[in-house]
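Of the protein chains in this complex, one is absent; all others appear in place.
We call the chains A, B and C, going by the order they appear; numbering starts again at 1 in every chain.
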Amino acid sequence: MTLFLEQVLNGLQFGTMLFLMAAGLTLVFGVMGLINLAHGSLYMVGAFAAAAAAAATGNFLLAIVAALAAAALAGAIVEIVVLRRLYRRDHLDQVLATFALILIFSEGVRWIFGSFPLYLDVPRALAGAVHVGPLSYPLYRLAIIVVGIAVAVGLWLLINRTRLGVQIRAGEADREMIAALGIDIARLYTVVFALGAALAGLAGALIGPIQSVQVGMGEPVLIMAFVVVVIGGIGSIRGALVGAILVGVTDTLGRFLLPIVLGGFMDQASAMSVGSALASMSIYILMAVILVWRPTGLMGAH
Amino acid sequence: MPKPILRINGLEKSFGALKATNGVTLDLYPGEIHALIGPNGAGKSTLIKQIVGEIRPDAGSIDFEGQPIDRLDAADRARIGLARTFQVSQIAPELSAVRNVMLAVEAREGRVFRFFRPVSRDLDLIAAAMAFLHDAGLGERAAIHAADLSHGERRQLEFAMALALKPKVFLMDEPMAGLSPDGSKRMTAFLSELRHTAPILLVEHDMEAVFALADRISVLVYGQVIATGTVADIRANPEVRTAYLGDEAA
Amino acid sequence: MTARTTFAAALSAALLASTAIAAPVKVGMITTLSGGGAGLGIDVRDGFMLALKQAGDAGAEVTLITEDDQQKPEVGVQLADKMIQSDNVDILTGIIFSNIALAVVPAAVKQGKFYLSPNAGPSQLAGKGCDPNYFNVAYQNDNQHEAAGEYANTLGYKNIFILAPNYPAGKDSLNGFKRFYKGELAGELYTKLGQTDFAAEIAQIKASGADSVFFFLPGGMGISFIKQFANADAGLPMMGPGFSFDQDVLGAVGDAALGAINTAQWSPDLDNEANKGFVAAFEAEYGRLPSVYASQGYDTAQLILSAQAAADIADHDAYHAALKAADFPSVRGSFKFGNNQHPIQNFYAREVVKRDDGVITNRIVGTAFENHVDAYAAECPMQ
Partner (left out) sequence: MSRETILNVAILAGLLAVALGAWASGEPFVVQLATRAAILGMAGVGLNLALGYGGLVSFGHAAFFGIGGYAAGILASAAQNYEPLMTWPVELPGTTSMPIIWLTAVIAAGLIALPIGALSLRTGGVHFIMITLAFAQMIYYFAISWPAYGGEDGLSIYVRNSLGTLDTMSPLTFFLIAFALLLLVLGLVLVATRSRFGLALAMARQNPLRLTSMGVRPFNVRLTAFVLSAMAVALAGALYADLNRFVSPTMLSWHLSGELIVFVILGGVGRPCGPLIGACIYVLLEQWLGGLTDYWQFPLGVILLLVVLFARGGVIGLVTGRNANA
């Protein structure tokens, strides 16, 4: 039971991390209708910036700030130089352009930082585990959950309580309307894209200390984030949150439970092998099931 | 009187708090033009969309040739003979005019999933499409890309496609919209003849055309039919005058 | 004066003679130089180049063509075709990953080219699929895992938890470990390949009552696991094959790996002359400690150089004999080929330690196997 509880926590933590990725993706799509494959590259940029800053200063907070700044800056530059020209194009051009950006980012980062994974460790203050009764849980992972929730709340406040939020909502509802409201669309788009990029960079910086900071690290996460966005409904931040938690918990519990369940009616070795094969497909199966039920996702517009 | 070919019973549709269609009952008889008029936002387009099956009503039923068609989707309804023309012409801009119409002929024949024979060598198909283009007055422009047609010509192309479907009923959403006075006049003459091919349920803002064409008129206000009758009935109806015509007549 | 001239003449004649034997050899290196696995390929290449450079004139007799396989098997096959058909190479080498080796090697050796593996050693090529033209200069894939299993007995582990990714090399790894390990298994897990979050697995390890954990997780997966495991306060000793704790990994995980035991056929502190020279030269040349991959690349080049000194590539059989003799000063100390042309060598247990200058590296703490022969050699029909 303790183990199960711990696995649920693990699922939540994985989910909050996916949320940080998916929120930026879905925000950018909701406001400017852009599909951004290079979102995973911004995650990588965040992690590398954090690792470089941590190595230089030894301060984890500074590393986070560096990650936010680097990813937001990279995002803003990409938006101004490239993506701005693509909003009116069809999705096909966007797919190709952002695919090209992945190549540029990956090789560019490798050029600058070399081919070996970088060092980035959990800050001393957050190292180790907390113990509650029989349950012990890594403090750093708890911190990620807290940050994830804080970001979710912050985004909610931003969208519902600020002027920028009004503009974002207007942009989602009706592109012409924001022009009519006298809003500088070009600036709004740059800001929104940089915000999405910063969220991805934050995810990268937070995950860097417990995973490998290396080229290509963003791609598996990007595809997971796509699944989250599709499940939650494209353009919906609330959907991204629900989808992320759902995917996080499904993936974690699938890895944990499937071999055990299958072990009930087949021998251990094949239960292990079939179970892990199924577990690696579990979130895609979840997605397919949800799409049969609701083609536009859980919170998608109809 | 003969039986109605299309009958709408107590149709209701709400969008949130807005009742776009509020218990509408209408019918259409063979050989007639039944005009549907009403101020902007009265729910005319919503009603048309429910008849063709693009959106589902919350309540009520639609009968076509005496059979309920509520369970049929938009494509099925088109196939049994409900042809629709759009307020904004719906065409394939990258195809030539005649190709647009050829597709309509194919669709009516139910022979869309043929993969091998190039349509450019399908002389019967081309001839059939050309005939409808001529009927719609666009024969000269058959080879032009639809994107390069003028607004009026697109409207003609739209009609050629509708004719090619050989429907039993036409549902027309503002066919006069955006036409020049001259164009409207020709469209009026065209529609007047067309009613003998198949009856028309006509949504239109151009009152001159409506009064010239309609056998019957229904007035839709806030999702409700407040009056149905001949041109004379409607002109004389005090409720209609205050609710709708009054403003324009004044 | 005459005496000296005669001596010089004799010397140059001898040199000329030796160059006459060693007709230039063309070596095609297909290795991973881009993407996530690039670090390993770069180390193999750098080790190889270092050996050529140190050999001076003899090194210049080896023409090296290097190409990037992008870690994609089909690209590897295309490059091999190009090198064989267009560049007319005599020897192929360089491949890091077993799946690429399996795609490239069988066709290449059938076309009469030598393939010298500086890393990958899939079981298929060690057993029934062995070939006279195929030499493995590194190890058979199972070896490091077998050594870990054996050394787990030495360490007195009784209830170990083992995990690896769900792909063929992962299964070979755990099977290799179990072949020599005598204690109980607290659990056995296969993860998704490429997975980077192991929270669920670590929770299971902690709950299993294991006294230790053995894992084989290549590349970024291993880095993630080590960091997360250290951070979970599990308090269990970690073990793994050498590649899970090698120099490329240690730089990225830092203190999290300290104390972990791992097994490999080589270590930077291995005490022999060749190795001391190699480690010092590598650090001087590239400014970083060599990894086990670099040592393998270095030995591969040395093997070619030794064959060059003894035979002409035009004489295939003689060259084969020269390669098989493996007459070179390996950085591993003792080195010879078995009947299946895979190394018979020692495997050491290494511990991850922090040097006084703060660099984290491995130190030998014991020997797991002496002159170890791989498990598939008996299936190979060659003598």
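Quick note on the criterion: a contact is a pair of C-beta atoms (placed from the backbone, for glycine too) under 8 Å apart; a residue touches a chain by one contact, two chains touch by 3 or more.
Quick caveat, the model's predicted, so the values are computed rather than measured.
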item	value
Neighbouring shown chains of the undisplayed chain, as defined at the top	A, B, C
Option from B:71, B:117 or B:196 whose C-beta touches the chain left out	B:117
Touching residue (missing chain; options B:27, B:106, B:135 or B:204)	B:106
Sites on chain C contacted by the missing partner chain, in the whole complex	33-34, 67-68, 72-74, 77-78, 81-82, 85-86, 98-99, 102-103, 106-107, 110, 122, 166-169, 171, 192-193
Interface with the undisplayed chain - residues on chain B	52, 54, 73-76, 78-79, 83-84, 86, 90-95, 99-100, 102-104, 106-108, 111-120, 122, 125, 161, 165
Residue ranges of chain A at the interface with the undisplayed chain	29, 33, 35, 37, 82, 85-86, 90-93, 95-97, 99-104, 106-108, 110-111, 219, 223, 226-227, 229-230, 234, 273, 276-277, 280-281, 284-285, 287-288, 291-292, 295-297
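The rule is short, and it goes like this: only the chains that are shown with their structure count from here on.
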item	value
Pairwise touch network: line, ring, star, complete, or other	other
Greatest separation from chain C - chain, by CA centre	B
Where chain A and chain C are represented by their mean Cα positions, the distance between them in whole Å	36
Chain C contact footprint on chain A (complex, rising order)	2-3, 6-7, 10-11, 13-14, 106-107, 110, 115-119, 121-122, 127-129, 136, 138, 140-141, 209-217, 220, 252-253, 255-256, 259, 272-273, 276-277, 279-280
Chain C to chain A touching residues, read off their complex	33-36, 38-39, 42, 166, 188-194, 196-197, 199-201, 203-204, 206-207, 219-224, 227-228, 231-233, 248-249, 251-256
